[in-house]
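After the structure tokens below, expect a handful of questions from me.
A protein chain is absent from this complex, but the other protein chains hold their places.
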Amino acid sequence: MAGNTFGDIFRITTFGESHGPALGVVIDGIPPQIPIDTEDIQRDLDRRRPGQSQVTTPRQEKDTVEILSGIFDGQTTGTPLAMLIGNRDQKSEDYNELKDILRPGHADFTYLQKYGIRDHRGGGRSSGRETVARVAAGAVAKKILTAAGIRLYAYTLAVGSVKATTIDLSVIERNPMRAPDMAAAEKMVLEIERVRDEKDSIGGIIEVVAKGVPPGLGEPVFDKLQARMAHALLSIGAVRGIEFGAGFKAATMRGSQHNDPFTVKQGKIITASNNCGGILGGISTGGDIVLRLAVKPTSSISSAQSTVTVDQKNIQTEIQGRHDPCLCPRIVPVAEAMLAVCLTDALLIQKTR
Amino acid sequence: MAGNTFGDIFRITTFGESHGPALGVVIDGIPPQIPIDTEDIQRDLDRRRPGQSQVTTPRQEKDTVEILSGIFDGQTTGTPLAMLIGNRDQKSEDYNELKDILRPGHADFTYLQKYGIRDHRGGGRSSGRETVARVAAGAVAKKILTAAGIRLYAYTLAVGSVKATTIDLSVIERNPMRAPDMAAAEKMVLEIERVRDEKDSIGGIIEVVAKGVPPGLGEPVFDKLQARMAHALLSIGAVRGIEFGAGFKAATMRGSQHNDPFTVKQGKIITASNNCGGILGGISTGGDIVLRLAVKPTSSISSAQSTVTVDQKNIQTEIQGRHDPCLCPRIVPVAEAMLAVCLTDALLIQKTR
Amino acid sequence: MAGNTFGDIFRITTFGESHGPALGVVIDGIPPQIPIDTEDIQRDLDRRRPGQSQVTTPRQEKDTVEILSGIFDGQTTGTPLAMLIGNRDQKSEDYNELKDILRPGHADFTYLQKYGIRDHRGGGRSSGRETVARVAAGAVAKKILTAAGIRLYAYTLAVGSVKATTIDLSVIERNPMRAPDMAAAEKMVLEIERVRDEKDSIGGIIEVVAKGVPPGLGEPVFDKLQARMAHALLSIGAVRGIEFGAGFKAATMRGSQHNDPFTVKQGKIITASNNCGGILGGISTGGDIVLRLAVKPTSSISSAQSTVTVDQKNIQTEIQGRHDPCLCPRIVPVAEAMLAVCLTDALLIQKTR
Partner (left out) sequence: MAGNTFGDIFRITTFGESHGPALGVVIDGIPPQIPIDTEDIQRDLDRRRPGQSQVTTPRQEKDTVEILSGIFDGQTTGTPLAMLIGNRDQKSEDYNELKDILRPGHADFTYLQKYGIRDHRGGGRSSGRETVARVAAGAVAKKILTAAGIRLYAYTLAVGSVKATTIDLSVIERNPMRAPDMAAAEKMVLEIERVRDEKDSIGGIIEVVAKGVPPGLGEPVFDKLQARMAHALLSIGAVRGIEFGAGFKAATMRGSQHNDPFTVKQGKIITASNNCGGILGGISTGGDIVLRLAVKPTSSISSAQSTVTVDQKNIQTEIQGRHDPCLCPRIVPVAEAMLAVCLTDALLIQKTR
């Protein structure tokens, strides 16, 4: 309702501002007897953390997760699993000069319109840092998915006009772009460095694939699998669009091209092609679920921008601090986490049938 | 949970199959003392109805709405408003030959996988006819939006590669394509006729715009306005993608281009451009909300397609009956209805602040 | 949210006023492949219907259920099951004289305060007639419970100071009081006739028992089984209190008396006594669930009462028409229905573990 909870059965509730004492998440509805190790979660948090390469910001905000409840003898008990990630290096005073400035592309203005009050330190609840709690929750969800034979892959498909031309899932974690194509990754890095030198930022495209999803997940009508996934993934701040399977290309296709014929393979009915992106009528087909996200260029740029203050004065502003010129590598683990939460929920809902 | 309810405060619950006695919707959470006339709803149902032009199917299934509850002396009472739309001309026997065939692009296979049973007559609950209940609910939502000064526009932006080049909102209802450009509309009709002659179908793009939305609607984090709208609109069967503002184009833009500077106009803070599509940080800016939908080509085509039967036999099938070669004109009122429901809900949620 | 939906997974949404065209219910989340016969539902509606004996009102409002959706070939399909019960013999003009009178014990005043408008004809949505939709939903829930080996019993335990002294479940449907004691039932009838002659009404107590409930249903903390059941049963208009197991008597008991020792019977752990009413820590023990409801005397009485009009004039009013002097026999099937819905929901939630 107020937007800090996602999921019907596997429900995550997040809280925390970038400059408060901590961020966290409470997961309710988690099945009992799932083995959970802090290491499982820490690994994903480390993947999300900036300062890991030349294309991400050099801040060293090592995030350490603390599990507060819901685990006994290394297993979930069925009660809420709460996790806390403390904030460090909070220099709130750095933000005082931003107190009255409405930064272009940020939520400063809209929060003020909505609530009549805002925590201006580092974006408060609208900070990208909020996603740390999602990644922690996603790590737990992935334990359940893995046990069900479902594997998720997210990667940077394009940065500006530089596109991956091959999809090699094995190289994603071996380049700083999280691209599935080592050669393209090198060009992406060059593009990002050029953009940074020009005190600017650049958008990109992320692709997410779920393999091993059993047929039958998702609900007809309002909770179609693609609708729930779009809800989950468009809740990530910088995402401006989503498409499934053939996506926007379907707008120029013929039905005879776009329809995926059914066929039989090893005794099972499958679709021979996958323009539908693994979903028909809102329900999984058993094929790969494939979706793409449009990621906008980072709003924080260090070149001068025109804007106004809270009291309507025109000013020029330059956002200080170092920011990632392209958000894709940072969003990849968040997109994976949100898809994991969404699929886990769909998996548990299907058990009530 | 089971997917037939949408909304948190303004909640719509729909029911009914294409070949049962009736479809309907129950709206709960509707504020009291809203004047509602059956004519308001009938007008939108008539817009949705096929058989109105050369580009839609000639079936004459005039839909008549019956209000069962929630209205007294022409006004809402605050209790659930239930509406019923009867089915006519149900020739279930027409569908018997389809009983065992898994039609490409349809939900036949996935329903069977999900439930182990399916009503094969006309697609049952997955039929496009299900949207009639959404349009009825949307008509009620629009009464509330209109009173709040919010106006919605939906139109066909493209059919295949034929695109509208001007946006004239006044002509939308004056051409069978519901395009905002009379010249483009003519070309779209020609394209559709060509596709139909080839026993095929074609996709397209719909744009939806909301004007007069006050700043402050939408929730941060998981229920960002774009996330809820994506949920609402991707729940329409044929929609395969959605983008807001600059959308997928943002992936190739620079931050300096994409950021919308704030400025002051007539004493109010607004964004000078609208690449953000009227939403920042998940909350409305007060600018126009602009989104686009990718619509897939109609799955039902009359040319021969390869597929399999329930018992895994390979067959060729030709879908009988006349179907719209392009779904855009039919989906335009449904998209408008879903956006209306979504915005009404956001408007009521904001009252709790 | 707006109160016309109950349940998390097995969700019922009801609608309709006593003097509109129809009342109804939509059930979402119903598992597929449950055999449903209109007769199953009609039987429970017939039990609820007044005019069956000397202790209920002689109105002959035979209620006929129509199933609109969700059934195919005699089985549920997993899609929403909608049911309609038409209103007959609506003489709205009978109520015109009540238009401005705030009847003691009725919701006339509070609806007006809440909504600023009210449908005064027969109580509108607050009419006891609203419960017909609950009974229809309960009949469907009971099909699922029966398949799971769960049986429900509800009966009139007391009318005023006349109490059943034996509990013989086999006689409940054999006396007009729905009492589990034929001798007590006769005295109850005499008591009711006396009260009616005095143009008055009388309260009573209903007991509800669920047998065969497996251990493990219900959620800890806020959704304890007794909390959900209390929610379900106190939503019936005339119910003023609820107690589980030893109930209010527990307030004067010692722990050594009240604690139910665990013991082993036929290889299973059970409680040797049942002061806990079949629930410990909010979760079913496997023992009988036992609860009692306090039912207030009927608000509509034909003797003169002092009250005021909408425009604050003091008046005397006598409620015309014949009303049941004791609501217990009418509420027994409604209580059974609500418990059925609540337990079905708990049963389906437990499947997600």
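All chains are identified by letter, namely A, B and C, in their written order; residue positions are counted from 1 within each chain.
Operating definition for what follows: a contact is a pair of C-beta atoms (placed from the backbone, for glycine too) under 8 Å apart; a residue touches a chain by one contact, two chains touch by 3 or more.
Only a predicted model underlies this, so the values are computations on that prediction, with no experimental measurement involved.
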| item | value |
| --- | --- |
| Contact with the hidden chain (one of C:S18, C:S126, C:N175 or C:T344) | C:S126 |
| Residue of C:T64, C:N96, C:Q113 or C:Q320 in touch with the missing chain, whole complex considered | C:Q113 |
| Contacts of subunit B with the absent chain, listed as residue ranges | 9, 29, 31-32, 78-79, 220, 348-349, 351-353 |
| Positions on subunit A where the hidden chain makes contact | 1-5, 8-9, 11, 13-17, 20-24, 26, 28-30, 32-33, 66, 68-70, 72-73, 75, 77-82, 84, 114-119, 124-125 |
| Contact set of subunit C toward the excluded chain (per top definition) | 1-6, 8-9, 14, 102, 104-107, 109-111, 113-115, 125-126, 130, 158, 160-161, 195, 200-205, 215-224, 226-228, 230-232, 234-235, 237, 240-264, 267, 269, 271, 276-277, 279-286, 294-301, 303, 305-308, 312, 314, 349-350, 353 |
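Keep in mind that, in the parts below, only the chains that are shown with their structure count from here on.
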| item | value |
| --- | --- |
| Chain whose Cα centroid lies at the greatest distance from that of subunit C | A |
| Equivalent interface positions on subunit B and subunit C, same or different at half | same |
| Between subunit A and subunit B, centroid-to-centroid distance (C-alpha), Å | 27 |
| Where subunit A and subunit C are represented by their mean Cα positions, the distance between them in whole Å | 46 |
| Centre-to-centre distance between subunit C and subunit B (centres being mean Cα positions), rounded to whole Å | 39 |
| Interface hub residues of subunit C, defined as touching at least two other chains | 9, 29, 32, 78-79 |
